[in-house]
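All protein chains but one are shown in place.
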Amino acid sequence: MRGTPSGLRAWLLQRLTAVYMIAFVIFLLAHFATDASKSYELWRSWMMHPEASIATFLFFTALLLHAWVGIRDVVLDYLQPMIVRLPVLAMAGFSLLAMEAWVARILLLSP
Amino acid sequence: MAEFNHARPTFFNLLRIEFPVGAITSIGHRVSGVVLALCTPVLIYLLEASLRSAQDYEWVRALLDTAPVKGLALLTVWAFAHHLFAGIRHLLMDIDVGSSLRAARLSAWLVNIASVGVVLLGGGMLL
Partner (left out) sequence: MKFFIYRFNPEKDSTPCMQHYDIALQPEDRMLLDALVRIKAADDSLAFRRSCREGVCGSDAMNINGRNGLACVTRIAGLKEPVDLRPLPSFPVVRDLIVDMTRFFKQYHSIKPYLINDEPPPEKERLQSPEERSKLDGLYECILCACCTSQCPSSWWNPDKFVGPAGLLQAYRFIIDSRDQATRERLEDLNDPYRLFRCRSIMNCTEVCPRGLSPSRAIEKIRLLMVKESI
């Protein structure tokens, strides 16, 4: 399918989400190295703070998009027959969407 | 008189083909990626539990203290470290940093060793 520009788009998405995730992980590791919240209350109040919860939600969004490109690459490489490829890609896509919704509920929609 | 064999075989014995260090890093990158993708739902589950209530938070902490979970955690730590380091190597090569053969071999060795190093460190801390 030479018309669809999905080669570059997927690659760029994979790289950009990777950069965001690296930045987030470095920030997270720095935070917990200097301020390891040991109690439930401290942990919850930090995570549910608007900045932290949104940044973490973005992290998971980036993670799921990154995982999609990666899984798609693995499937395109090893699973050629359409009868296996389509269901596997569909299952992977739906699972990732479900996880996105799950994370949204945890971080953005709970009281 | 034997029939002419029209089927052309191929040499494809992976045990007889050399895999340079970069190829090892690359397959490790792929395997670690799949491991991390499979771990993601577990991670989200633990995140949810740790935020739900003080009891659930303690439950998660206790769980992470048990031996089999520590083992799995080490596997996840390797997967995370290798995927992260190999990923950074890829990102740098994308902008033409370290893409010469010599530099790429060196960085591949570094990635392979560093991720094992992180596991040993992590293992030491967990035990």
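A and B label the chains in the order they appear, each numbered from 1.
Just so it is clear, a contact is a pair of C-beta atoms (placed from the backbone, for glycine too) under 8 Å apart; a residue touches a chain by one contact, two chains touch by 3 or more.
Please read these numbers as outputs of a predicted model, since none were measured by experiment.
On the side of chain A, the interface with the absent chain consists of residues 1-2, 4-8, 10-12, 73, 76-78, 80, using the contact rule stated above. Residues 2, 4-6, 8-12, 16-20, 22-23, 26, 29-30, 90, 93-96, 99-101, 104 are the ones on chain B that touch the missing chain.
The rule we apply is simple: only the chains that are shown with their structure count from here on.
Chain geometry summary: the mean Cα position of chain A and that of chain B are 17 Å apart.
Touching chain A in their complex are the following residues of chain B: 30, 33-34, 36-37, 40-41, 44, 47-48, 50-51, 53-54, 57-58, 84, 87-88, 91, 94.
Per the touch definition, chain A reaches chain B in the complex via residues 15, 18-19, 22, 25, 40-41, 43-44, 47-48, 60, 63-64, 67, 70-71, 74, 95, 99, 102-103, 106, 110.
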